[in-house]
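For reference, the structure is listed below as structure tokens.
The complex appears here minus one protein chain, its other protein chains still in place.
Now for subunit A:
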Amino acid sequence: MSATTPDQAPDHEAHRVSGGLMDPKQLLESLPDALRKVDPRVMVRNPVMFVVEIGSLLTTYAAIRHSSVFAWVITAWLWLTVVFANLAEAVAEGRGKAQADTLRKTRTDTMARRVVGSWAPGAADVPEEEVAATELHLGDFVVVEAGQIIPGDGDVVEGVASVDESAITGESAPVIRESGGDRSAVTGGTKVLSDRIVVKITSEPGKTFIDRMIALVEGAARQKTPNEIALNILLASLTIVFLLAVVTLQPMAAYAGAEQTIVVLVALLVALIPTTIGALLSAIGIAGMDRLVQRNVLAMSGRAVEAAGDVSTLLLDKTGTITFGNRQAAEFLPVGNVDVNRLADAAQLSSLADETPEGRSIVVLAKEKYGLRARHQGELEHATWIEFTAQTRMSGVDLAEPAGVHATRKGAAGSVATWVRDHGGQADTALDEVVDRISNLGGTPLVVAEKPGAEPARVLGVIYLKDVVKHGIKERFDDLRAMGIKTVMITGDNPLTAAAIADEAGVDDYLAEATPEDKMAMIRQEQAGGKLVAMTGDGTNDAPALAQADVGVAMNTGTSAAKEAGNMVDLDSNPTKLIEIVEIGKQLLITRGALTTFSIANDVAKYFAIIPAMFASVYPGLSHLNIMGLHSPKSAITSAIIFNALIIIGLIPLALRGVRYKPSSASSLLRRNLGVYGVGGLILPFVGIKIIDLIVQFIPGLH
């Protein structure tokens, strides 16, 4: 027998948010899209790159009028800068498109069997008509039978069926969908494998879940998020400042006797405005959504992903997130002078016929902690197995031994105590004490007793069953705490049990005997304190709380009401993922900040390349500023522009993957990112421009 539920808690040590790698082929594949985006009507949405495009047009004009190698090289690289920026966005979108194509395949020309007239539960032989799935409207009833595709999103109102949802979740195991309760939602495009169900359609044509998924992963429904807008404002104002600095430079330069060509002025402008972040900003946003999609989470808006980074309170369901779904044996507590190994042996023996998860966990505990090999029912002869039933609430075995029948029983405290008394023994106060203590800790006590031959029955001890906290979850919460996130455990348990588990798991707070109203009140209370709250939910009664939460992750197994209310859907229905979602949100924001810092820090080196190149001829002293020792004015300006373009390509993988992120405090995150992207952004261009200069100086015409 193997362990009970598989350990789903993520491995703490190896844990780190990462994204998919970029295939260089993608760059080539996205090129046509990138070229299409050069259209000024598209470019105008990105003010920084629009300025570069206008600049490119100006230099093209200048190069045509006064043709020179320098003018054409600069012009070519300026256009490349524009294309590279578009490429970043196109690659990011391309990754979503592949996903959308797969989804689109499921949205075939399904025919629906619509119920004619009104439908009432239990009605047999309802009249049907064949219509195209696209003609289904809100409130229609359709019949779906084994082998047929469900034509639209809806709720099962009659019947139960196993459904293959691999088209959207990628999970091949079929799931059960049944009328009533929290497992009633079905998604259009999925396939019924068995039985017959009646589905009430809950979406208008073209607005089904799959339609929305396609729009989301393709980025068609993408809108700028609040933080992106704010950053764009800052970038636009920096662009204006530098535009002014360059435009007003001409009269000053003319006075100095060093009037500059259009090509040089445009080159200076493009080098100074924050092109790196301007080019990569939208790719970063799209890639952030994409990283969620790779984890089978669909965010309904970029705003939700951003909010995830800001979350400061996580409401986590106990079951499935913090603890395993079932209680497990944690300890054997002997009563009186019974040896603990003796108790373990009896506990294991009596549980062999108990196929419940709790029963199996006893066998596992006996094996792991006391080295008792799990025995098979078959290897013991003359054994009569008593299986666990809900009525007897006991399991056990009767072994026919020479001294008589040796009976062992394990089960609920009350049932076993009665059994002991019925067989001439007595349950003493020592047992009651242990049982009470376990109950008070929120655990479940199971009593083990035996009746060896003709002797009276006696109690051996108690098995302590408890909610087992997932391995590594406490460390995960410690990480969250370091990030400034408060964790709140939501459970239906009584306060005593909840407190015990909360303490063991290391959550900051808990909500015991939680009702949907309690959850709602908790969210409101946190929000009133200015905090952003994230939660998961699946039931219809979770819907109001999901809608109220700043980040509401609905489980895909949940009802359509829940999915409608939340702003994210987890296709795997794994509540632990909430933590990952928060981390992805943070990673997105960090990437944006890091590349902005990098972009601005780059300017220093570019100044040192271009300014002496422009004016050293009239003011020779300014050649001191040429600290990189660049070959000639033309090679210096060319190198700066080439570096500026290449750095965009070089950073596309980083923009798509996101910067390395390890959960830690704000100070350590800042120190690291400032070191890498601030100081790095200051130094790297000095090195890069110098290297490029060493190469381009050999181009004739750039001497």
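Please note the rule applied: a contact is a pair of C-beta atoms (placed from the backbone, for glycine too) under 8 Å apart; a residue touches a chain by one contact, two chains touch by 3 or more; residues count from 1.
Assume contacts and distances are computed from a predicted model.
Engineer: What is the protein name, per UniProt, of the chain that does not appear here: "3-oxoacyl-[acyl-carrier-protein] synthase 2", "Octopine/nopaline transport system permease protein", "Potassium-transporting ATPase potassium-binding subunit" or "Cytochrome b"?
Structural biologist: Its record in UniProt gives the absent chain the protein name "Potassium-transporting ATPase potassium-binding subunit".
Engineer: Of the residues listed, A:24, A:121 or A:530, which one is in contact with the missing chain?
Structural biologist: Of these options, the touching residue for the absent chain is A:530.
Engineer: Sort through A:187, A:497, A:596 or A:639 and give me the one touching the missing partner chain.
Structural biologist: Residue touching the absent chain, from the options given: A:596.
Engineer: For the chain left off this view, which of A:64, A:176, A:233 or A:496 is in contact with it?
Structural biologist: Considering all chains, including the one not shown, the answer is A:233.
Engineer: Tell me which residue among A:64, A:176 or A:254 touches the hidden chain in the full complex.
Structural biologist: Of all options in A:64, A:176 or A:254, contact with the hidden chain holds for A:254.
Engineer: What does the interface between subunit A and the hidden chain look like in terms of residue numbers?
Structural biologist: Within subunit A, the residues touching the omitted chain are 226-227, 229-231, 233-234, 236-238, 240-242, 244-256, 268, 272, 306, 309-310, 312, 481-486, 529-531, 585-587, 589-590, 592-594, 596-597, 600-601, 603-604, 607, 611, 614-615, 618-625, 661, 665-667, 669-671, 673-674, 677-678.
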